[in-house]
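Down below is the structure, laid out as structure tokens.
Heads up, one of the protein chains got dropped from this complex, but the rest are sitting where they should.
As written, the chains take the letters A and B, and residue 1 is the first residue of each chain.
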Amino acid sequence: MSYFSDIYKGIKTLLTGMSVTGKYFLHSRKGTITQQYPDNRETLKMFDRFRGEVVMPHDEKNEHRCTGCQKCEIACPNGSIEIIWDRKVNPETGKKKKEIDQHIYHLGLCTMCGLCIEACPTDAIVWAQNYENSVYDRAALTKVLNQPGSKLMPGVED
Amino acid sequence: MTDKINTMYIALSITKNIHDWLFSVMPEGAASIVEMVLIALVYLAVFAVAGLYLVLLERKVAAWFQLRIGPNRVGFWGLLQTMADALKLVSKELTGTVKADKFLYNLAPYFVIVSSLMALAVFPFTKEFQAFDINIGIFFLIAISSIGVIGILLGGWASNNKFALIGAMRSGVQTISYELSVGLSLLTMILITGSLQLSEIVEVQKSGWLIVQGHIPAIIAFMIYMIAGTAETNRAPFDMVEAESELGAGFHTEYSGMKFAYFFLAEFINMFIIAAIATTIFFGAWLSPFGITESIPWLGVFWFLGKTLVLVFLMMWFRWTFPRLRIDQLLTLEWKYLLPINLINIVIMAIIVWLKLTIQF
Partner (left out) sequence: METTTVNSNFKSEEYFINMGPQHPATHGVLRLILTIDGEIIKKVDPDLGYIHRSIEKMCERDSYQQIVHLTDRMDYLSSHINNEAVCLTVENALELEVPDRVKVIRTIIGELTRIASHCLWWGVSGMDVGALTTYFYGFRDREMINDIFEETCGARLTMNYNIPGGLMYDIHPNFIKRTKEFVAHFKTKIPEYDRLLTGNVIFQKRMKGVGILTKEDAISFGASGPVGRGSGFSCDVRKHHPYSALDKVTFNEALKTEGDSLARYEVRIQEMWESLSIIEQLIDNIPEGEYKVATKAVIKLPKGEYYQKVEAARGELGVYIISTGTKNPYRLKFRSPGFSNLSLLNHIAVGGKIGDLVATMATLDIVVPDIDR
């Protein structure tokens, strides 16, 4: 007798399973979770804290906040940041001071851990939210973060 | 309105006109051969394209179950997707393994595709629109679908690949077992009609579809037929043979290009055939419910295709919901559950027909 009750119970569970997928089938017009990517670029907005790429913001006078203290270079676990600096004589105080020449950032090596941004004492580098970082030539992944001809914003000390 | 009816009547009578013309131009033997070749070419063209669109339908239906959209880039709503896939498959390199048995390796896909296409010849799409109406219609269908398994076994053996061999052996066992259930459940319905010829079966159904005439045993026979039919075509939940997450791709691992396309298309056409047999035997092939469009015979094609597509959808629903059965559970299902129930069902149906307890309209 358990033969027939087994069959009955088995068929009932199968129909329950079918009802779950059937419900999704009927709601499929509005319920799809697919985002059709290249078509929705205008409306696609990342969250504020999204870790896309490290950038150095410059204001309208082409000035940045990086003093060349090298704290980000020390904090980076795998050497994605290289700072090229020089000691120059500061015209106002007459003392020798570190000044940054180039802030090289290897996007290809970066693991997006965020330690450099935490270590920076002057908030010179921040996260940008761009997610389309692929390039055709690997050399384009080595970026120089400070723009040519820019200098340190006056009044920023580390 | 009468214009339209006239044009369609002309289309149906075009076949009659061509038949008469051929017989008047050539001697009898040559004319009948030419006629048969012509019909074969038409069917081949129509069903090759229909097979491609079934693949697209499967992908779209699968996507809707899975909260996705499915192909929608190639052509409007994805309609040209399978054309693009077929073009890609045709242009692929036909690889083969070094130690494979060349003759059998090349022969295997032809068995499956030819047996599928042959079975399509006997279906009654509407009144007097049947290519091959022999008096052992059902028997012919069951016999033809048994030939397909030879192709699978040959493909698995000739590939010289352990995975393919395991897959082919499993498939052989599965198909041979489930043919019994298919045959017996169809036999249950033949008890009501009394004839194996397909056009006769449709005639009997003019007084009510067979699934209504046979009430309880017919419904049980239908359920068994759907389960066994799904197993015959190696579809989930019985697709251990080509279980993608277990053994690569089963018996067609070593095939690429057009030969793989044959196996793949044959699976979908088989699915259509199983659904079409069920429509013919259980649901009154081209007859409309309660005879509402009796007077417009060419609508029969749409009724037939509509009912078949509903059953095809049911098979797809099974595929995307259930996990798969292990091979020994598959065989247990057949020999311990389906076969005894089938035999008891035949006895009950025989008693009902003998006591004239069928429901007639």
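In this section, contacts are C-beta pairs under 8 Å (C-beta built on N, C-alpha and C of every residue); 3 or more make two chains touch, one makes a residue touch a chain.
These numbers come from a predicted model, not from an experiment.
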Fill in the blank from the handout: Full-complex touch with the removed chain, picking from A:Asn90, A:Thr111, A:Asn130 or A:Gln147, is A:Thr111
Problem - Residue touching the undisplayed chain, where the options are A:Arg51, A:Lys98 or A:Lys143 - result: A:Arg51
Handout entry: Interface with the unshown chain - residue positions in chain B
Key = 62, 65-68, 162-163, 236-237, 239-240, 243-247, 320-329
Fill in the blank from the handout: Had the left-out chain been drawn, it would touch chain A at residues 9-10, 13-14, 16-17, 19-21, 33, 46-47, 49-51, 75, 77, 111-115, 118, 127
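Quick note on the criterion: only the chains that are shown with their structure count from here on.
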Practice task
Take the average of all CA coordinates in chain A, do the same for chain B, and state the distance between these two points in whole angstrom.
Solution key: 53
Handout entry: Touch list for chain B against partner chain A, complex
Key = 61, 64-69, 317-318, 320-322, 337
Exercise for the section: Going by the contact rule at the top, pick out the chain A residues touching chain B in the complex. Expected result: 7, 14, 17-18, 20-22, 24-25, 28, 31-34, 36
